[in-house]
Every structure is written in C-alpha cells, then in structure tokens.
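Notes follow once the structure below has been shown.
One protein chain omitted, others in place.
In order of appearance the chains are A and B, and numbering begins at 1 in each one.
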Amino acid sequence: MSWETVIGLEIHVQLSTKSKLFSGGSTEFGAESNTHVDLIDMGLPGVLPVANKEAFYKAIRFGLATGAKINQESSFDRKNYFYPDLPKGYQITQMTKPIVEKGSIKIATDESEKVINITRAHLEEDAGKSIHDLFEGKTGVDLNRAGTPLLEIVSEPEISNAKEAVAYFKAIRQLVTFLDICDGNMAQGSMRCDVNVSIRKSGDKKLGTRAELKNINSFKFIEKAINYEIDRQIRVIESGESVVQETRLYDSEKNETRSMRSKEEANDYRYFPCPDLLPVVISDKELKDIKNNLPELPEEKENRYISEIGLEESEAKIISSSKTMANMFEEASSKTDDAKLIAKWLVGDISALLNKDNIDIEESNLTPENFGKLIKRISDNTISGKIAKSVLEEIWESGSDVDEIIKTKGLVQIQDESILEEIAMKIVESNPDQVAAYKSGKDKLFGFFVGQVMKETGGKANPKSVNEILKKLLK
Amino acid sequence: MDKKTVTTISYLSRLRIDKEKEEKIVQDLDNIIEFVDQLNDADTSDVEPLTNPLEKTAKTRSDQITAKNLKKELLEIAPSSNDDYFLVPRVVE
Partner (left out) sequence: MTIKYKTIKEIKNMISQKEISNKEIIKEVFDQIQENEHLNAFITLNKEAALKKSEDLDNNPIDLPLAGIPIAQKDLFCTKGLRTTCGSRILNNFIPPYSATVIENLENAGCISIGKTNMDEFAMGSSNETSFFGNVENPWGKNLVPGGSSGGSAAAVSAGIVPAASATDTGGSIRQPASLCGITGLKPTYGRISRWGMIAFASSLDQAGPMARTAEDCALLLNQMCSHDKKDTTSLDDAIPNFEENLNQPLKDKKIGIVKDLDLSSLDNEVVKVYEDSLKEFEALGASLIDISLPNLSLSVPTYYVVAPAECSSNLSRFDGVKFGRRSEDPKDLEELYIKSRSEGFGDEVKRRILIGSYVLSAGYYDAYYKKAQQVRRLIKNDFDKAFSNIDVIMTPTTRGPAFEMGSKGNDPIQMYLEDLFTISANLAGLPAISIPNGNIDNKPTGIQIIGNFLDESSILNFAHMFQTSTNWHKYTPEGVKE
C-alpha cells in the first residue's frame, strides 16, 4: 500500500520588540530569572493589558511580504487553561480576527519548488518557562518570557514530506530575519514549531487523523520527528489500528515521539473575546508607511545582485539566502570597488570557514570593514590571493586588522622584478634536470618552477610577475 | 445539566465539589441554566454580539520598556519560592 503524508506547521515567531506585547517589561533574552516581570506579566489581581503597537507593525510586515490580507481591525481573545508558567490562567491570542490572513510563501527543496499557503498569522503572548530538573521534587517558574509577543504563523496542510517542512521553516526563518521582525535564533527559542502530521492512502481526498508534534526547535529535529511520526502512523494503520488525535512530544535523544495524553484531557480552551482589550485598528496611513518602508527581500536582492552587480546566479542565491550574509556582502562592497571579488570570497573561502566552524557570519571575527580592506589589498596587489587566504585565517582567529597582519608578518608582495628575476634564475640554475624535461615538452613542470619561486619568497611574490619571468627564462 | 457535565466543567475550572454539596450544586446550576434559557425568546438573527459597552477601538502603547525589576517583591508574595523562582510541585512532562 502506498501512503501520502499531509503536514501543516504552526510556527511561533518571537517578535523582536523591546517590550512585551501587553506590558512595559523587557523581552531581553538570557536575563537573570524573574527580573523582567512587570505587574502585568505576573497577572496580579487588578492589572490590565495595553497592546504594544510595534508588535502589530511587525506582524503586518510579515503579512505584506507574504502577499496576505491585513485585517486593519483585529481583536484579541482569551484561551483558557491552567499551567504554572501561564500567570493569568489564560493566554491572550487572536482567534476570531487575526491581524494577518491568507498569505503564501515559496519554498524550494533539492527536487522542486512549491508555494505553501499560509492560513493565518496572529499575535499572541508567550508563556514563561518551567524548569523541571533544577530542584528536588519541584518545578521552578521563570516569568521573564511571559508576555513576549509571538506571531503564530499557521500553514495550510500542504506540505508533503519532512524535507518540504524543513524548507518551509527555513523560508519563514529567512523571511522574518530579512524583515527584521525576529532574530531567527533557534537556540534561544526565538522560533519554535508545532507540526501536524497525518497520512492517508495515496489518492484519498479525506485527511487522515493527525497527531500534533509539539515544540520542536531545530531543523534537524523537525525532519527526524516527522519521519519517525510518519513511520509510526503507517505501522499503526497497517497493524489494523487507527491513529489517535493527540499531542505528541518528540524525544530527540531516543528519536521517537510519545503521547502527551495527560495534556489532552478535557482539552477545551473556552475561547472568548478578551473583555479588557478593545479591537486594535491600523489606519490606512500606518499601513502605507509600513508598505513603503518594507526592507528588500531575498528574491529582490538576488535579482539585483545579478542584474546590477553582475554576480553569477549561484553566487547571488547563496549570498541573498541569509540576512547576515547579504549584510556582509553589501557593507563590504561599499568599501571597495570589487563587489564581484567580494562575492567570490564570500561564497568560497568564507563559506568554507563558516561551515567548518558551523557558525553564522555574524558570529565570526570578520567585520565588513576588515573584509573590504582584505579585498582591496588583493586588488591593489599588496598581497596575493594566496597570502590573502592566510590573512583571512588570521582574521578568523584573532580578528586583527588586515594591514596590521600584513605589516607584522611582512606579507607585502614582492613587486621588484629584479629581485624576483634573481631568485628565478637561481631556481632555474639549480634544477637542470627539470629544465631539460620542461624544454623537451613536459609543460606541466612550469608549475614546479612557480612553486619553487613562491616557496623561496614565502609566497610573497607577485604570481603574475613570476609567470612572466619564468616564461622568459625557460624559453 | 447532568453530573457528567458538571464533572467536566469542574475539572476545566479546577474546582472540586464536595460530595455532600454536589446534588444541590447540580440542581442550582440546572436551575440557572434553565433560567438563562429565556434568552431564546429574543430574535437575534443578524445581531452583532456586544462584548464591551464601549464601541470604540483600543488605545495602544509605543514599544518602550517601563518596567522595573520587581523580582524580590514578586517572589516574596508567592506562596512558595526560592531566591530565583516561583515553585510548584514537580511537573512531569
């Protein structure tokens, strides 16, 4: 029997506002526990929420960038349930009138490109954090995160496999970081996702019963969790049983999902309009201002890099794929005239170093200024490309200034042809056999002589000059 | 309203009804629901619900941090806390 998978994602994106959705508490990550808790975040008796307009603006940016409908009047509802890190006993969210509806985003996997429709994106408040393993027999509650604005982005169930799900998540991450509405930091939980998975017989129209996988926060785990869950559901159905609609937790250590049935018991959230909050209205002018100030998006960047700067398509794609990469490219380019060379280095050596260290360019020691300078020193022949590599490695380690490195290590390229000629002559004289072989037609040996000269000069010889001199001497 | 419904809504509300009061409470709730069933007398087709008497739109705030660090005060009023956290019995996920 062949099975078809249907996946929908609910991605929670922490919006990068300074203060919380309904209070003046700070949203800073990593602060000492319970130091960013306002009276409102604590849910004290008698406190009232006041909505942060900036969160709406950020949500609207997302809506505009996904071609969605913006509800200029949106409202808040309460979702009622008890949990220690939910201080009021309800979460304020947008159930009936979300700020954003009906958008879409393009995703690409190795195999194909596809458009995934976005059902809705609504504002809601984050919960605090429960810490289960720090105290004997106790759970500790830290409310610093409580009230942080989230944009919950709900996709249509149009994703067909784990790879597409990852591609979708990546596309959303790329978009929200380019829009500057979220820092995209998965390790800090700035983006988290719930995955709805169901299977059905190929060709069936009706959706199968779905399981919801909760709170997965890495690309790797999304893929693994989905694949595990698909296999599990197939096993369940093929053994003659049926899939239960439930919430399941992915255990990354065991690579399995397990039922959280306890959480599901009498799961009735009793949504109703929040009587403390009147509908929020965005004026035409506000909407227009947001539209006019929308930052350039990846696709637009890619096209501009190709048509205006003349990058290769593959280079443009890689550079525009992440906000930090694109920033590095654009800022470093502004320091030199050689944007193409910048691009080559970014896509080549720098990407290799990033991959090796598994870090983002923002986390490296490379600044756009220093990078621009490095390229400039190549173009003005101060150093060779090869020396530049070692300078880059030094920057990677220490973050030192390019000119400092060149100066202290004496890496300035030898331009004086008479010095180079003298060295080349010495090499030719001390290698008669190779000279003979070369002259008899072994052209490949030319590289040997170049290498020897380079070795002798510590790599500082201008390769172009060395070539010319050697060609003359070996004629 | 039957006992099972009362059990469900009691759980949703995290309330326990004493055995000796159960019958009376079920009866009270039933009477109240019957009483509010009068609402069915009104024709409300095409009537927009009124959730707040102010038919206005909300005032909002600008994105500014105004809160102070209240950690000590807030942990102090908690029924159980240590120097850093509010404490509850261990939750098993």
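The rule is short, and it goes like this: a contact is a pair of C-beta atoms (placed from the backbone, for glycine too) under 8 Å apart; a residue touches a chain by one contact, two chains touch by 3 or more.
Keep in mind that this is a model prediction, so the values were computed, not measured.
A.B. asks: Among A:51, A:195, A:230 or A:347, which residue is in touch with the absent chain?
C.D. replies: Of the candidates A:51, A:195, A:230 or A:347, A:51 is in touch with the missing chain.
A.B. asks: With the missing chain put back, which residues of chain B would touch it? List them for me.
C.D. replies: Here the touching residues of chain B are 1, 5-6, 8-10, 12-17, 21, 25, 28-29, 31-33, 35-42, 44, 47-54, 58-61, 70, 73-74, 77-80, 86, 88-91.
A.B. asks: Since one chain has been left out of the picture, which residues of chain A touch it in the full complex?
C.D. replies: So the residues of chain A touching the unseen chain are 39, 42-51, 78, 80, 82, 84, 87-90, 139, 141, 143, 268, 270-272, 275-278.
Everything that follows uses one rule, which is that only the chains that are shown with their structure count from here on.
A.B. asks: Going by the contact rule at the top, pick out the chain A residues touching chain B in the complex.
C.D. replies: Chain A residues touching chain B: 17-19, 23-26, 32-39, 41-42, 50-56, 73, 80, 82, 84, 130-132, 134-135, 137-143, 249, 260, 265-266, 268, 270, 273, 275, 277-281.
A.B. asks: For a test of understanding, state which residues of chain B touch chain A in their complex under the given definition.
C.D. replies: 8, 11-12, 14, 49, 51-52, 54, 56-67, 69-71, 74-75, 82, 84-93
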